[in-house]
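Only one protein chain is missing; all other protein chains are in place.
Up next, subunit A:
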Amino acid sequence: MLRRRLNRLFGGDEKRVDSRTIYVGNRPCPATETFIPPKFCDNRIVSSKYTIWNFLPKNLFEQFRRIANFYFLIIFLVQVIVDTPTSPVTSGLPLFFVITVTAIKQGYEDWLRHKADSEVNKYPVRVLEDGQPARKDSEKIKVGDIVEVVEDETFPCDLILLQSSRDDDTCFVTTASLDGESNHKTHYTVPDMEKDLQSLSATIECEQPQPDLYKFVGRMHIYKPEHDPAVRSLGPENLLLKGATLKNTKKIYGVAVYTGMETKMALNYQGKSQKRSAVEKSINAFLLVYLCILISKAVVCTTLKYVWQSQDGQDEPWYNQKTEKEKGTILYVKMFTDFLSFMVLFNFIIPVSMYVTVEMQKFLGSFFITWDRDFFDPEIEEGALVNTSDLNEELGQVEYVFTDKTGTLTQNNMEFIECCIDGFQYTAFSSELDSFCVTDGPVSTFQEKAGREKEELFLRALCLCHTVQVKEAGPDELGGDQVDGPASEPLRPAEQRGFIASSPDEVALVKGAMRYGFTFLGLESKTMKIKNWQNDVEEYELLHVLNFDPVRRRMSVIVRSKSGDTLLFCKGADSSIFPRVRPEEVERIRMHVQRSATEGYRTLCVAYKRLSVDEYAAADAGLREARLALQDREEKLMAVYNQVETAMSLIGATAVEDRLQEEAAQTMEALQGAGMKVWVLTGDKMETAKSTCYACRLFRRSTELLELTVRTLESGGRRREEMLHDLLFDFHRKAVQDAPPARAGVNRSWSSANPEYGFIVDGAALALVMNPSPDTNCSRYRSLFLQICQNCTAVLCCRMAPLQKAQIVKMVKNSKGSPITLSIGDGANDVSMILEAHVGIGVKGKEGRQAVRNSDYAIPKLKHLRKLLLAHGHLYYIRIAHLVQYFFYKNLCFILPQFLYQFFCGCSQQPLYDAAYLTMYNICFTSMPILAYSLLEQQIAIEVLLDNATLYRDIAKNAMLRWGPFLYWTVLAVFQGLIFFFGVKYLFSNPALQDNGQVFGNWSYGTIVFTVLVFTVTLKLALDTRHWTWINHFVIWGSLAFYVVFSFFWGGIIWPFLKQQRLYFVFFNMLSSVSAWLVIILLIVLSLLPDILLGVLRKPRGPHTQQMRRCLPSSGTSTIFVLSQTTSTHSFSWSD
């Protein structure tokens, strides 16, 4: 909480000019006269909530903040203070039990967090001390320390890069765990840095910590004894963020600027707030109802008591005098204590034990997730992990799924799938044939389709047009991959090391070319080497690289071959290439591009151009000039690029697959079939994200995309705000106003008649919507935006900063109807949204453990989400909903007879049941069956749940805990309570129930009622149980047997510690009476009748429906069917 507030403070308050000064190496600098060692926080990461010292008070405080616990505490205190019919033990013991169990559970969970924290905090790092690296724990790093980091290590705090082992003063970094981008990024050392860090005397002045990952402003003052202090400006390219990983660089040195909770990563965390499930909210609502019932009962009884007492001779008949003390108390005090006594007498209606049982159910129930073998991933040798068991049932209530892309939906593993040369299709791997695919057989046998020359040209283009670097590795490894099968190829780490590029699909293309026989050997001093089919090495001189940027969406290289030809190769998105090539070439290839885009592949078109000497000279001059320009360098470069990249000829197109996670598409489809809306929130580029969405079938061919991105905002040539306004209203009209009212429960694959909308928004546009300039009406935009989003089948948000992800989640979470949200992600950049959503799921991916640690549940793969939600979530919800309803029910019909009894005992708070029964009812006699039920019940088998995603909709919107079902249970409880009480009352109109004429007293009365109650309530549960395992049998029949045995035992002995032997042989005598037997049987049958009757009249559930539903095509097959039938030629790919 505090941290979040801090975030807001830092994020929102740009005017804060406060900066911090860091003394590099913590050495005083000559320029500053006084060296005040600045105070910064240490490098400890704290995600835990308690310490040993504050655990007890803090935990107790938090627990008693719960209304229920507080209520029980009050009841307990009342019992201690006031003379009440039941002893304080009856409520104190269960309360103590609850508090202890909860405290132990929370303590254990916090201990786990402590362990995880210390794993990070105690991670060994090397800090330069007196020129020598000294080993230290990560938490000991102070601001100003110089830290050494070696390859593949993560940075322990935010560092300014001082020195790199690479010659070019750069280092490579992946920030996969921060923003999800797994490509290598180049960071630069501070310019003109000395080699000797020991003698370096410098200070760094930089801004105070702020959460934006891409912003950093600072200055470095370097002091040299004989020179004036030199000043270097520092930017984000010098800053290495905690959580990022050093790649392809042996060793770097950096000075710590932000540590611990002040690092950008930590600032992007959100404080852990306790998540409460919707079920708990329902419980609280029901609790209020019961509290009202309780209070009104107490009020009624108190009133009646005084009405009754006012009658002549009733208050104090001669046989029943009051004590002196009672006579002495003032009337109003007496009334109040009477009221409290009634409260205590009826307080069992709000069951303490329900909380125990719910806690136990959640705690034990979560083990089933951990134990599930389907969640076990052989690759990482791990199964699912449950961090918070409080939210099990929430898994069955999810309405919105927010998923990260990189590492969650995709494996972030690019693979070359196919290419198209001059209109002919070549598939890299001879799987999945369809009518378009002409190539067959092994990869290396190129069928002569396009001209051989064209093929070679295409492959050369692939080999040359990139910025890939070859990692120094044995040539065997490089050549080895032709032998391997394609499936195992991406997994080999040796292969991964082969090429390094800023974007994984470049690697894929180079590898693809290699597969066809053109191997890129490397770039040596401006010379690119290629091994061609004839195993000859071709050399090209690299003249210029026209870099990729997201606006142009293409890149080019200009090379000169040995023969002296100057060639320009260009590759890029079809939309940016097609206008720049000869139109007659386009048509042949466009079809392929569209088709492969439909498949979810990332398509690139490849074009080339032969530059004449003059042309090259002009281009060369232009480029050089633009590069040197001091002002508007970007624009000028762009202009030259555009000028050069014209009139090219199209060679072909490639299709690269960003390999989806296993069963990603099926999982998404299942989730949508279950009525969930899936939003993709990613930090990645829009194109990439879009193609992933297509691949996951979140977008279909028929989906009309509404784009709200920087590009669309700027395309109109107007102000962004105006454009935003127009677009929002336009989209709103389309998606919300024109759309027919949504039909719930219709599988989207069948309702293809309505247009489907997909919404794409990027971070910048979102920022405009969320925080527009003050003159616009921001709340309007927000609600418009939200409405559009809610009416789209899928929403894609790209270029999101971690906090923006959380913002989106929060917006949806707080929207109307407060839908249950779920976030799933694998990287540290997903942590904030994982924490924000109702349920946070971490994928145990390759990007570190941050997400897993902060999640509520962690699963090894995305595909496991399906079972987690559809099967586990569904079952847990049913179980806990039934548990809650049952608990309220059984306590209402437990207490109602006691209430009714007050009318017949002068409203004197005389308990109907013995104290032992009052205490044991919830703890022993009726708690185990419902616990077993709530752990084992499977009204619908797991397989069926998995097969029919639509079943998930049956329990959507908290269906089993709404007022309707609650009313049913309450009415049932009242009905049964009335039957119990009055049935026995009529029997007792003649209390001579034994064949020896002896009579029964009030405790026999209570015992008969109680026996009926225990049996009815247990048998009612037995009727509801649809899944009888041996445990259910054992527990249900066992607790009934236990009741009987206990009653014998309890009544069979004169207990020395009891003041009154109320139940002595009462149970035994009851059983010796035939009438008592008969009335017990009669009342049980009568009480269960309505339930049985309703069970008959209700639509059959369970296996029957399963069979019926099995006849329908399952949603999975149907959509596949629809997909293969799509013939629409609607254009959508990559174009804007």
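By definition in this document, a contact is a pair of C-beta atoms (placed from the backbone, for glycine too) under 8 Å apart; a residue touches a chain by one contact, two chains touch by 3 or more; residues count from 1.
FYI, contacts and distances are computed from a predicted model.
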Choose one: "Cleavage and polyadenylation specificity factor subunit 2", "Cell cycle control protein", "GPI-anchor transamidase component GPAA1" or "Histidine-containing phosphotransfer protein". The correct choice is the protein name in UniProt for the chain not shown.
"Cell cycle control protein"
If the hidden chain were put back, which of A:N54, A:S296, A:T329 or A:T370 would touch it?
A:T370
Among the options A:P191, A:G235 or A:P317, the absent chain makes contact with A:P317
Touching the absent chain in the whole complex: find that residue among A:N121, A:S934 or A:N1069.
A:N1069
Touch with the omitted chain, as defined above, among A:M591, A:I942, A:A959 or A:V1044
A:I942
Determine and list the subunit A residues touching the chain excluded from the picture.
85, 312-314, 317-324, 326, 367-368, 370-373, 376, 378, 381-383, 904-906, 908-911, 936, 938, 942, 983, 985-1006, 1023, 1025-1032, 1054, 1058-1061, 1064-1065, 1068-1069, 1073-1075, 1078-1079, 1082, 1085-1086, 1089, 1092-1093, 1095-1096, 1100, 1102-1104, 1107-1108
